[in-house]
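Left out: one protein chain. Kept in place: all the others.
Up next, chain A:
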């Protein structure tokens, strides 16, 4: 059994960590947090130069042609650094949708641009409240144009193109949904930034008024493609969440060693130690589930839907748990803008909603386990 990343993959992780420690310090993250830039353009450029944006994109489309395991280790580091760039939208959602369903021409147009850092992509799925469901897609597509409003769209205000879920039928079945590619710089697209929990990754509302769109994948296949994209993204986001959990745990641990109260390190009090031990437990469970998700993703295994849901649940819970208790360990200082704790708290809770909420994925896991048990 070799249920671990290879030495090369671990080396890549170290390389990413070193790069991000240098180029993505908390100070750099704060430039975006404080609204002085929509995302860190320098970092984005650097990520492209390092080959991280296209790590899982085949060489023929301008990527490094490595694989999803390589992308997982980079994702972990992106989460650890709280990187303020549209990485998940572009790489896990837009690029994966193109890889799954794009035509040769679509892949040729967008994938090299993603890998080189020239194009930012995103997924326009949600329309206000609710979780991923065909029923919640109201935006319509007809005669090559889209009409409707999508929100929230992660990184929508900085994206160059979007994969848009649209209604093309009214039978009440999954086949009512089709996917489209939209150039957001073209006409008929109105973009509005929205304030959100985590300002280091923007959210937007996009209104499509007779916006030109080309189909991505076959008509009526939209929901099936989306489900695959969401499963893949769930695993990749889980690695970001695992990285964030570990960082929040480390911050809490370091502060508990440093801070003196009642004449001793606060880390010597069992109430604090046990809180940190429980954070370690959550983070460990999340890591192990995410490894299983990584295996299923990289081998395109039939177990992916179940593995992705378990990883998503475990990693969401761990990141929320670690980020929240990191603030608790810090006490009053943890509630200041000046300390970095709230950046992870914000990211953890924003990420918990991005691909569908925790309860949505809990629901999914039970369905998928039942399906497996029935088989």
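As a working rule, a contact is a pair of C-beta atoms (placed from the backbone, for glycine too) under 8 Å apart; a residue touches a chain by one contact, two chains touch by 3 or more; residues count from 1.
One rule holds in what follows: contacts and distances are computed from a predicted model.
Of "ABC transporter permease", "ATP synthase subunit a", "Protein FixA" or "Acyl-CoA dehydrogenase", only "Acyl-CoA dehydrogenase" is the UniProt protein name of the chain excluded from the display. Taking the complete complex into account, A:69 is the one of A:69, A:153, A:181 or A:304 that touches the chain left out. Note on the undisplayed chain: of the listed residues A:21, A:218 or A:277, the one touching it is A:277. Checked against the full complex, the candidates A:160, A:183, A:210 or A:362 give a single residue touching the omitted chain, namely A:362.
Residue-wise, the contact with the chain that is not shown comes from A:370, picked out of A:18, A:173, A:192 or A:370.
Residues of chain A that touch the chain left out of the display are 1-6, 69, 249, 253, 256-257, 264-265, 267-268, 270, 272-274, 276-278, 280-281, 284-289, 291-292, 294-295, 298, 309-310, 313-314, 317, 359, 361-363, 365-366, 369-370, 373.
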